[in-house]
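Can you keep this structure in mind? I'll have questions shortly.
Right, chain A next:
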Amino acid sequence: MTAVTLPPASARSSARPSALRAGADYLGTVVRHLAGNPSSAFGLAVIVILIVMAVFAPLIAPQDPYLQDLQAVLQPPSAAHFFGTDEVGRDVFSRIVYGSRITLTIIALVAVVVGPIGLAVGTLAGYFGGWFDTVLMRITDIFLSFPGLILSLAFVAALGAGLENAIVAIALTSWPPIARLARAETLTLRGADYVAAAQLQGASAARIIWKQIVPMCLPSVLVRLTLSMATVILTAAGLGFLGLGAQPPLPEWGAMIAIGRRYMLESWWLVAFPGGAILCVSLAFNLIGDGLRDALDPKQRKGRH
Partner candidate 1 sequence: MRLTAPLTSAGLSAIARQAGTILVTLLGLLVLTFAIGRMMPVDPVRAIVGEEADPATYQQVYEELGMDKPVYVQFATYLGDVVRGDFGTSLRTGQPVAQDILSVMPATIELATFAILFGAGIGIPLGVWAAVRKNKPTDHVVRVVTLLGHSMPIFWTGMIGLIVFYAWLGWVGGGGRVSDFYDGMVEPRTGFLLIDSALAGDWDVFRDAVNHLVLPASILGLASLAYITRMTRSFMLDQLTQEYVTTARVKGLSKTRTIWGHAFANIRVQLVTIVALAYGGLLEGAVLIETVFSWPGFGQYMTNNMLTGDMNAVMTCVLLVGVIFITLNLLSDLLYKVFDPRTR
Partner candidate 2 sequence: MDRLMDIRDLSVTYGRGPGAMQAVRGVSFTLGRERLGIVGESGSGKSTIGRALLKLLPTATITAERMDFMGTDLVTASERRMLAIRGARISMILQDPKFSLNPVQRVGDQIAEAYAVHHRGARRAAREKALAMLEAVQIRDPERVYRLYPHEISGGMGQRVMIAMMLVPEPEVIIADEPTSALDVTVRMKVLGILDRLVRERGIGLVMISHDLNLVRNFCDRVLIMYAGQVVEALPAAELGAARHPYTRGLLAAQPHIGGDRSPLPVLRRDESWKRPLAEASA
């Protein structure tokens, strides 16, 4: 069932192909568990909608998000414009639909960068210890001594405003908690008997970390990563709102709110709908993260009875 070719060496266990299938099975179980619980099912549904919106944006959005219509500025929601129009007549609904692409890009890029890096830094620091660990932990401490948004702000200030820089800044602020978590897990696992057994058998550090420690860290890291995504969305929107993230005319939800602010007292729809979208997606990640935590890591029940 898998395209992975078995390596000829007998040293490698034939676990590779079945590991893939085990992984797929596992994923299936997790998804089913999430779908069973009403709150995480809702979260899952929202994320699916988000992905569908992003992928099929041209089909879903009734209009071009950049198309201005100065005859129809600041129209309240109607049949023609589900979410109304903004100050230059652009259809808010279409802008939100296209904005989902930006949101999805941000989430995907940050997750893909932060997950592996945080995991790597954390496990390496935890496993090797010594001054390596101390240095890395001091660095994460410094990063952790800031609230996320402010650190991101600082980085964006350093790099210059813009969506790409905002993503970099957010990624830079999101990896430390993951690293800390991975390190904590590694420290617990480092003393485990099966790790000692592998060491005695002559396994290299890389092999032990990759095969023994990382799989055990994965559940809690995944949970934390999912929950972090909720914050990432809020931070990205915050940066967009402050004018330091995505720049107009990009239909990023935070930036939309920033522009809509000027007219919000009369035209509430400029602000309500983009914010509502942000809320939904952030909520969805929180719900999925909580559901994942119950599914993957029942011992992490602290704080969630």
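Keep in mind that, in the parts below, a residue touches a chain if its C-beta (ideal position, glycine included) is under 8 Å from a C-beta of that chain, and two chains touch if they have at least 3 such contacts; residues count from 1.
Keep in mind how these were chosen: all candidates are chains of the complex that A comes from, given by their letters.
Predicted model, so just to flag it, every value in this text is computed and none were measured.
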| item | value |
| --- | --- |
| Touching partner of chain A in this complex, picked from 1 or 2 | 1 |
| Residues of chain A defined as touching candidate 1 within the complex | 138-139, 141-142, 145-150, 153-161, 230, 234, 237-238, 241-244, 254, 257, 261, 264-266, 268, 271-272, 274-275, 278-279, 282-283, 286-287, 302-305 |
